[in-house]
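Of the protein chains in this complex, one is absent; all others appear in place.
Labels run A, B and C following the written order; every chain starts at residue 1.
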Amino acid sequence: MSTTATESVQKEQSMLLQKDMIADHFRRLGRAKEEGKKVVYTFVPGNLNELILAFDMLPVHPEINALQSAMRKKSAGYIREAEKHGHSEDVCTYVKCDVGMLKSGNIGPTGEKLPEPDLLLLSYTGCFTFMKWFEILRKEYNDCATVMLHVPYQGDGAITEEARAYVVKQLREVLVPQLERISGRKLDHDRLEELLASSARAEEDLVSILESAKQKPSPIDAYFGGVYYIGPIFTAFRGRESCEEYYQVLRSEVEERIRMKSGPITPEGPMHNEQYRLVVEGPPNWTSFREFWKMFYDESAVVVASSYTKVGGIYDTGFRHDARQPFESLADYCLGCYTNLNLPSRIDLLEKYINEYEADGFLINSIKSCNSFSAGQLLILNELEKRTGKAGGFIESDLVDPRYFSAANIKNRLESYFQMVDAKRQNRHTPSSRERA
Amino acid sequence: MWLDRLYTVGIDVGSNSIKTVLMEHDDNGSEAKLLFSDLSKIRKRETKLVAEQSFEQVLSRASLTPDDIAYVATTGEGDMVDFRRGHFYSMTAHSRGAIHLNSAVRSVVDGGAMHGKAFAIDERSKVLTYKMTSQCASGSGQFLENIARYLGIPLEDVGALSKESTSPEMVSGICAVLAETDVINMVSRGISASDILKGIHLSMARRLVGLLRGVSAEGEVMITGGLANDTGFVAAIQEIADSENMNVRFNTHELSIFAGAIGAAIWGAFRHKKLAQSELQHQ
Amino acid sequence: MTVQEILRQCEDLYNDIDFAYVRDWKTRHGAGAIGYMPVYVPRELIRAAGMLPVGIMGAGDLLEIIKGDAYFQSYICHIPRSTIEMGVSNRLDCLDGMLFPAICDVIRNLSGMWKLLFPGKYAKYVDFPQNFDAELGGTFYRHELRGLLADFARISGREISNDDINEAIVLYNENRRVIRELYALRVERPHLVPTYEMYLILRASNILDVAEHTALMRDYLTATLREERPVRDNIRIVLTGAFCEQPPLGLIRALENSGCNIVDDDWMLGARYMPDDIPVTADAIGALTDAYLTGTVATASKYEEDGNKGAYLISQVTRSGADGVIFAAPSFCDPALLERPMQQEALKREKIPYTSFKYSEDTGQYQVIREQTGTFADAIKLWGDA
Partner (left out) sequence: MECYVGIDLGSTTSKAIYMDAHANILGRGIINSRHNYTLACQIAQEEAENHSRFAILEQSIRENGTGQSIAATLMPVLRAKYKLAEHNAQLAELRRICMKDLDNWKDPMAASLYLEAVEHILHRMEQEAVDIYREDTAEKSDFFRDIATSQFMEFAQDQVRRHVEELSFERLVGIFDRAIIRVESVSFAKSFSAHIDFAYREVAAMPAFAPYRDQIHAAVKIADEREFNIVRIVGTGYGRQRLPFEKEQIRSEILCHGLGAHYMFPDTRTVLDIGGQDTKAIQVDGNGIVENFQMNDRCAAGCGRYLGYVADEMNMGVHELGPQAMQATKTIRINSTCTVFAGAEIRQRLSVGEKREDILAGLHRAIILRAMSLLARSGGISNEFTFTGGVAKNEAATNALRTLVRENYGEITVNISPDSIFTGACGAALFARN
């Protein structure tokens, strides 16, 4: 009795906090133009939030807008709109959702119109589509000022000195001058360092939260729940006080759940009897997010680790933003985000998760939109099966295009998958005709 | 040799049927009149043979011989017709045919057996933009024919039945071949044939309206091809377009199914004159 | 040689998915061969190491995909499947390494897959700077090139001098020059350089030793000028978007048969990425770097700093006197397809007609495509106002 009561209270606190933070951010965006604040559009993976905040600019993340649109069931219309303007049905639907939203009046998730960008900060990290995306936006916003940060790929599985130097140099010689020009102020180094220090503190808490899934039962769902947990740190809030506070609250909630030995909280209610522990690779589907989650809830399946919660940046292998070397740590952050890892490194990381989080199996949600994630996932599946001996599952959907989410199909596959995990765990012996004869 | 009348034949070789028209043109080519038409289902026969027979059919009705025909123009899969003089691509032909049937139309939806196409045209029937369905027969005319067959309903009755529907069954993206199971399933769930058909019409309409939106269609839209004969489909596509607030009005013509053949015949006359002129110049 | 003989040689090269030429070349020269994916790699460096650069453009429709599908979902383009299929069926054994240029996420990830699938083989992702400042991108790229050079030296077992690189640059300059001539002839008299032939001849540059290829093109230039060919009533087209996965030959023929003469394109872009000569200097790596930073043509995989999208395409149209543009892109090719709407906007502003279609290297049915390009050609021909 009392547990459920506390659970619901706790749930409300961190969630409400996040809700307020987001609402506040969009309110500020809504007032940006009249208050003379400059708006920077930029991408989530390896983003430079601290740098943007140091110039007192406001970031907008088109990917977040796209996923919010999907959750509010607007994406289908936006995508159609973009396709009407000549965008192919084959390409990343995030882009189309964003373009469609723009063409439909640029109304953001809170129903307010989003301010137009003063700068497009194209941090070209882990995905080629980003480049095209901002080239498209640049045209849409009348040749809006655009600055490119080229972040090399970890082709050989490591961050090279040259790559780091290249990024640092671009930060210093291209980004900062451009940000100074647009914002009309000099970079405040002290402010940047403060922000980075705050980031590091929040990151510490986040890692502890993500790693809490090593407990049995896991107090969190590191995929469906995880996407909420990474919200603040991967977007406009990292470096801010509110972000630190959010993670403190969340961490204490999680710790309380560990003490109570209770499972994650889901939209269907708290999960009680953890049956399957899974590692998930790939982004979720946003259009049917709850339905998707419920399929796991119904089977009492908990995701204990996921790669998607590392898209912004990977913290659990030790990286922290570092006020002592601001540009170097920003560069490392960009260079280190999940989709900037080469395939062998991605497999190593997933393997590590499967082992460390004592998963029963792993599942790949392959996203039609996203070549960056998806190309090669079938090999990942095979490799992981080979290395871990755990059951691997493969389902296909899309981020924001509801046409590519077939609930029946996914359910069918999941059902088979869970039965497969079961069978594997029990390893029952079935007589064959030969043995009987 | 100069006849005082110019006759041309247009043959539209479809995947399902062959449409042939015989047209008569006045001297300056501005007036074209349809004399005879023939529609022959291919029905597992050899396409080439059916085309020949269809050609002979219209000629014999007009008591003309092949020599009287100034230009035999094909469209569609016209490669099979070796007695053609020239070939026009199907959108070129359909758009011309559509303008001939109704000069006010500025967009065309061609609902054939395999593909659906939508294209915007100008007053001279020039194709401005177009969209086509992909390599999946779901939602095509053939798809509808299959369903009608599974339901045991003659194609001619499909339209009327569909219009009787009160609560159409939602269907979308089902395979033209595997639809059989789905349809049988719906029947066994007690859904009436008219609700099934209407559901299918709506889903087909949605696809084609999608294409039309892709070409930014507005105003008068001509439906050409066999689907124009299907009143249920015509009603459905109007319904969908209205529900999506598209400013379009769908037109059909009793000769809609012959639009491609008519267009080809008219272009045939045009080319014939061009060619005759350049021959004159050469001499 | 007659045109027919030259074509037969090119067709043989095209059809040979077992790379007999490469195997033979290696034996003859006692040297290695390095494969590379589209679009571009600095072939000069491979050549400077005495090795044969081999462009891998998938297997077209020549290979049934049995195992390649095991690696890619249905919504990923086709070229990596057939490439892997060739790899796992030992057809690429003759290569001593593979380069994966930074053109898209698919090829990028393929580099990692290659490392996993062929652990003993050299597999390298070649990152190209998207920053074109000599100090920034230039520094980075120089380093990339030096890394490659060191790798090639290791693989070939020989030191590579500045002169070696310059020698290769000269050979490729020569090759580029003849390509320019060929393109110029086609613009002038398209009927003498039919699309199908031009394609095959250019395609041979993927495999042939550069000097041989240059000679082959020269032969073709001489031979085709002697041919009697009918002038067809075709429209003039710039084809764009096909810089990576290639359409099957049948489709190329179908385009031509539907009334389009292609007068400029982005096929085999790697061979024409730097249209101009690269100077011979004491710093060959520097020259290659500069050529990359300042001398490459526009393509979807390259960031356009000035945001002048479509300018290059429009210049292609103007230079070649084309009637219109065909966007032909591989299905599921994000770079090409995302580029398309921007290009089309630019063309619209210039009132240049265009049409577009998608294909896959193993597309077997050209009907729909022919219907579209045919209608496009009809529209230009019948109303003539283009």
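Convention: a contact is a pair of C-beta atoms (placed from the backbone, for glycine too) under 8 Å apart; a residue touches a chain by one contact, two chains touch by 3 or more.
What you see is a predicted model; the values in this text were computed from it and never measured.
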item	value
Neighbouring shown chains of the undisplayed chain, as defined at the top	A, B, C
Touching the absent chain when the full complex is considered, from B:160, B:178 or B:276	B:178
Residue among B:15, B:53, B:102 or B:192 that touches the chain left out of view	B:15
Residue among C:20, C:66, C:225 or C:311 that touches the chain left out of view	C:66
Those residues of subunit C which, in the complete complex, touch the missing chain	64-70, 364-365
Subunit A residues that touch the omitted chain in the full complex	378, 382, 385, 391-392, 394, 409, 412-413, 415-416, 419-420, 423-424, 427-436
Absent-chain interface as seen on subunit B, which is shown	15, 42, 44, 46-48, 77, 80, 114, 135-137, 140, 142-143, 152, 154, 174-178, 180-181, 184, 187-188
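Everything that follows uses one rule, which is that only the chains that are shown with their structure count from here on.
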item	value
Relative to subunit C, chain with the most remote C-alpha centre	B
Separation of subunit A from subunit C, taking each centre as the mean of its C-alpha atoms, in whole Å	36
Averaged-CA centre spacing for the pair subunit B and subunit A, given as whole angstrom	49
Sites on subunit B at which at least two other chains make contact	none
Contacts with two or more other chains, residues of subunit C listed in rising order	none
Subunit A residues touching subunit B - in the complex, by the definition given at the top	80, 83-84
Residues of subunit A touching subunit C in the complex	85-88, 90-92, 95, 122, 124, 127-129, 131-133, 135-136, 138-139, 143, 146, 148, 150, 152-153, 155-156, 162-163, 165-166, 169-170, 173-174, 342-347, 366, 368, 371-372, 374-379, 382-383, 396
Sites on subunit B touched by subunit C in the complex	77, 88-92, 115, 124, 126-127, 130, 132, 135, 267, 270
